[in-house]
Each structure stands twice: as C-alpha cells, then as structure tokens.
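Of the protein chains in this complex, all but one are displayed in their positions.
Then we have chain A:
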Amino acid sequence: MIADGVEDEEKWLAAGIAGLQQNAFYMHRALDSNNLRDALKYSAQMLSELRTSRLSPHKYYELYMRAFDELRKLEMFFKEETRRGCSIIDLYELVQHAGNILPRLYLLCTVGSVYIKSKEAPAKDVLKDLVEMCRGIQNPVRGLFLRSYLAQVSRDKLPDIGSEYEGDADTVVDAVEFVLQNFTEMNKLWVRMQQQGPAREKEKREKERSELRDLVGKNLHVLSQIEGVDLDMYKDTVLPRILEQVVNCKDELAQYYLMDCIIQVFPDEYHLQTLDVLLGAFPQLQPTVDIKTVLSRLMERLSNYAASSADVLPEFLQVEAFLKLNNAIGKVIEAQPDMPILGVITLYSSLLTFTLHVHPDRLDYADQVLGACVRKLSGKGKLEDNKATKQIVALLSAPLEKYNDIVTALKLSNYPRVMEYLDSETNKVMATVIIQSIMKNKTHISTADRVEALFELIKGLIKDLDGTLDDEVDEDDFKEEQNSVSRLIQMLYNDDPEEMFKIICTVRKHILAGGPKRLSFTVPPLVFSSLKLVRQLQGREENPFGEEESTTPKKIFQLLNQTVETLSNVPAPELALQLYLQCAEAANDCDLEPVAYEFFTQAYILYEEEISDSRAQVTAIHLIIGTLQRMHVFGVENRDTLTHKATGYSAKLLKKPDQCRAVYACSHLFWVDDQDNVKDGERVLLCLKRALRIANAAQQMSNAARGSTGSVTLFVEILNKYLYFFEKGNPQITVAAIQSLLELITTEMQSDSSTPDPAADAFFASTLRYIEFQKQKGGAVGEKYEPIKV
C-alpha cells in the first residue's frame, strides 16, 4: 500500500542519513588528525549510503545533498594535503582502492577536481577520464546523481576561452566535448528509467523522471554559458549533437523536455540562424510529443525577440523565418490529423503574433495565417470547445491590438471568414472587442465600403443570427451592447458629403435588419448623423449645374422620413415625435416649407393617435410649441393650421394646471421677437385670458372637491406672462389689466378659503420686487412700469 511505502521510505531515509552522519563524524575526526587513510576509509563508508536502491529520486536527493556537503570538506582537505607535499597523482590512484565502485567514483571526482586545479595535468585529460569512468554506474538514479556531481565540481574548471585552464592542448572544444558526453550519458540513463519496473507503475515512473529532468537539462544550460560556444560552434557541433541524442533516444518525455530546454536556454539569434535544423527535428520526434506547445513557445520567444529592438528585424527577413515556421507548422498539422482544434488554433495564434511583430507591414502574411486557419476549420461547423473559442478570440484580437486600427484589420480578407466559425455568443463577444478597439483608438471609419465590411464583422450585434433565442439575452447586457453600437455610429464619418451619404445609407440598411428591439437604440444616432450632414450641405450653395445624383438636403429628409417611420414597429411614438420635430427644425433652416410641414404633420398624428400618457403628452406639447415657435418657414395658412392644432391640444390636456401652462405657452406662438409679421397682440391676449379662465376653473374645482381654493401659483405665472408681453410692447396688454390681476391675486391670497403656499407667496413677492426694480430702472422701461401700483 502506498501509505506503507511512504512510511518505509521515510524510515530508510532516516536510516541512511543516520549512517551518513555517523561516518561523517569519524571522517571529520580523521581529517582533524590528518589521518588520510582513515579519512578515506570513513568517507567511503559514508558514500556507501548512496548505494541504496530503496529511495525515490526525491528522497535520494536529500541524502545526496548531505553527502555533497561533506565531500566539500573532504575536497578542502585534499587540497591541504597536496600543499603539504602529497602527490595528487598518488592521491588520485589511492582513492581507487575503495571497495565499492560508487564511493570510489565520488571520491575520484572529488580528487579530480583538486587535480585539475593543481594544473599538473591538462584539464581535458582528467575530465575525459572521469566522464568515462562514470560509465561504471548504470543504475539510472545513482548514475544521474553521480554525473550531476561531476558536472557540479567541474563547472568552474572547464577550459573555456579566457579561463585559466585554457592551454595549447586544452581548448573550448574539449570543454564542449566533455559536457556533451556527460549529457549524452545522462540522457541515456534517464530514458532507461522508463523501462524499469512493472507496466502498471508507468505513471509513478514518469513522475519520478520528471523530478530528475533538471539534472539532465543542466548540461544544456552549462553549454549555453560557455563563452567559447559561438554561433559557428553551436551550429556545427553543439546543436547537431544534442539533437542527435534527442531524436535517437525515442523517448517522449525526454524529447519534449529537451526540445523546450534548447529553446529556452540558447540565445534567440542562434535559433534564428539554425531554424532549419531546429524545425527539421520536429517531424522526427515521437508522434505523442506535444510539438505544438514547444513550437508555440519557440514562436513566442522569437516574437519577443523581434519586439525587443528594431535592429534584429532584418535578420528575420534574411533567414526567411516566416516561411520556415509556416511550413513547419503545416507539416506538423499534416502529420497529426487527429490534433484537436485547440492545438491548431494555438499554433496559428502564436504564428500570427510572430508575424505581427516581425512583419507588421506584411498584411498578406497575416492574411495567409488566417487563411490557413480557415482551411483547417472548414468542414467542422461552429466550434463547441470553449477553450478553442477563447483562443480564436485571442487570435482575432491580436491584429486589432497590434494595428490599433480596425481599418487595417478590415483589409485581412480571411478575418471575417474566421469569425464565421464562432457561435453567436462568441461572435457578439468578438464584435464587442472590435467596437471597443475602435472607441479606444478613436478610429474614424470613413468610407462606405469599410463601413459595410465592419458591419459584416459585427453583425452578431446588429441583428439576430440564426439560432439565437430572444429569451436568452439578459436585458442589461442587451442595452449595453446596443448602446455601444450607438456610440459606434458616431465614429462613422467623412467630410465629403457624397461619401457621408453613402455611409448613412449603408448603416441604415444594416440597422433596419435589426428588428424592433434594436431600432430605438440605433435609429437616433443615424438620424442625428443625417441632420449633421444636412447642416453641412446647408452652408453650401446649391449647385445648379450639379448632377442629378448628388446629395441634397431634400434627399436626406426623404430618407429621414422613412427611417423615423420604422420606429412605429417598436413602437416608440414619443421618440419618433421628438425626432420628427428635430427634422422639422432642420427643414426650417433649409427653407423647405413642404418638408417641414410634412414632419409636423407626422408629429401631430403621433400625438393624436399614439401618445396617451399624461406626462408624455405634457412633454410632447412643450416640444411642439417650442419648435413651432421657432419656425419661420411657414406661410400664414400653414402656420395658422399648426398653431390652431397646438392650442387645441393644449386646452385638452388632462390636468387643469397643465392645460393652463400649455395655453399660456401658446401665447408665444403669436409673438416672435425677430419676426415682425408674427406679432399679433390680440391673439396673445386671447391666449392669456383663456389661461386665466382655466386657472379660475381650477380654483373652483379645487374648492368644490377639497373645500379650499388651492394655490395662486398659476395666477402669478400668468401675471408674469402679462408683464412679459407688456414689456415687449404688446398694445393689448394694458396697465389696467395688470393692475386687476394684481388685485385678484392679493385677494385670493388673503381669502380664508385659500391654502397657504409659501412657494407661491415667495413667487409673488419676487414678482413684485421685479416690478419695483423695473420702475427704478428709469428711462423708457421705468416710465412704462411707473403706473403700476403694488
């Protein structure tokens, strides 16, 4: 049972450590008394603990580390001994008398270290001897640790360029040879571990092997640190030898780890220059090796290298990196037809990132990569795998981030094709990413063609794609989506009116396919874009020789009419009414009387037939009166008709106070400051009097219903309007009328049945103050106000 096994291991380890420590103690005693023989005897006994087969690599490591520490002390002693006159050659020979081979070899390596340091023999000879002697240990775990020890003690004694151990006979070639040999042997041992033990313990073995992998990889690291290993040596010797071992060992675990190790450990420039060789190794690996991850990491490294400085980019071009990588990936995918789609996308994603960094101006390369993706995706239908979809989103987002400009991304012909394979949820996510990119970079999309391409891409947001169910969409999310589309429409713009009109038509075509739910979000921004265009054209002279086809305000108004009409499908009558009035004002500014009249008609129809909520009616009336008041384009007849209707609506509002206010607002329809022919004093007075009657009626109703006459606010408001027109010079407003109104209010306020209303009181007080103030002004105004007694 596993629990037992672990317990046993702990026991053995404890026993091993105890044995080791005991012998170490005696060894130290011998060292202190300079007793070489005893030192060797006890050190050999100590090292015998490492002969155990009972420990897992993890535990063996603990034992090994203790031995390692002790051996350091022994090494120092050996160094002292040689200084005292003992011959190192003799020592080297002496330690070989140790009984068992493993302790013998550890001692030999330790002495060897001192030997090399003494320079009594060339480093390469000692190293060669040691690396070959270690063959005596064929047990994987013991062998790996022994050779690891050798690597550790020899590390600083390699005859590298510029090292003290370099000589005529000793060169960096020898150093490299030594490390390569050690590496090769270690890898063989490591791979052999896979074969040991029963088949059912395969997983356990692989885990143990994993624990030891860094011992093997360390050699590659050492190689990368050797100064003398330049590009040529790497290309000619180091890489081929390593790859030979990697390929020949035919072990999945080793191949994966070592390929990755090579990529991580050696410089990127080397990889670039040996790309052929490196990539050539991949197809020779075992079919179960996760090549795509290794390849992806290679591309990632190269991407970062490219991004690090512009100087390195020419190198990439020179070695045709893109071509080679593209081919390599193609081959890998071909060789593994069952590779899950996630793998394929990951590969192409890494390649795309690489392309964007290294060849930012080669859109055709990027398009190629996307095209390869499309080919691989085709025939598979919409993707179901979540991870794969996420990877595709990452793939598609990369060009957006790199180019900071959706326009460039739009030029990639395969971009929309990749999007076809996303399910509708992800399609929307991607569409949102695209819109966010545009908003963040404040990109203006300025041609109708690009708008068309863009709306194709984001069609997931613009309309219901096949297969989506309405109920599934969260309302808040939906609003957010549509608001972002709304904002997007603001970014579609071109100074040239012809192009702008085309853009508007394109957008219109798409949003009208969006269904009633979307229209109230998408129609308003389109309407205002159109109105802005109208205003732009307004400024220009109408070209009498212009082409039939050119854009005119009239054409735009026709389009607007048809567009606002679609809101009846939603239905959104209040919004539609507001938009009609906006259009009317714009038509007014263009002096297009029939067009303006038509818009007013539409607005009035909506008011009469669709707007029944009281509060909505009040707002609508204010807008109608406010807009109408500003119209100067209407002839007398038209104006009269519209005004008559407006006053009619005002008088029919449900609540009396609303009626009153709307009616006195109508008074302004008959008096416009900058239009001399619209100064009908009589009709103004009629309105105000009507308002008074309504206010009176309101008082009476209040008295009847509640026993008190309610507030005098309405009267004060009307009084203010009297003063307004009085000041403007309306001859029908007399001092007497004002005076009597003042008295009426005062009486009402003092009457028993009135409700005290501090707000109304304050209003009246400030009105009186106003009258006083006007009197004080002197001049014409003062004279006018003088007769009013407060």
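The rule we apply is simple: a residue touches a chain if its C-beta (ideal position, glycine included) is under 8 Å from a C-beta of that chain, and two chains touch if they have at least 3 such contacts; residues count from 1.
Here is the rule we use: contacts and distances are computed from a predicted model.
A chain of the complex is left out here; the name its UniProt entry carries, from "3-ketoacyl-CoA synthase", "Proteasome subunit alpha type", "Potassium voltage-gated channel subfamily D member 3 isoform X1" or "Vacuolar protein sorting-associated protein 29", is "Vacuolar protein sorting-associated protein 29". Although one chain is not drawn, the whole complex shows that of A:Arg241, A:Arg630 or A:Lys645 it is A:Arg630 that touches it.
Touch with the chain that is not drawn comes from one residue among A:Cys134, A:Val176, A:Ala586 or A:Leu606, which is A:Ala586. When the omitted chain is restored, the residue from A:Pro57, A:Gly112, A:Pro524 or A:Pro573 that touches it is A:Pro524. Taking the complete complex into account, A:Asn720 is the one of A:Thr52, A:Gln194, A:Thr432 or A:Asn720 that touches the chain left out. Contacts to the hidden chain, counted on chain A, fall at residues 439, 479-480, 483-484, 486-488, 490-491, 521, 524-525, 528, 531-532, 535, 578, 582, 585-586, 589, 615, 619, 622-623, 625-627, 629-630, 665, 668, 672, 713, 716-717, 720-721, 724, 727, 758-759, 761-763, 765-767, 769-770, 773.
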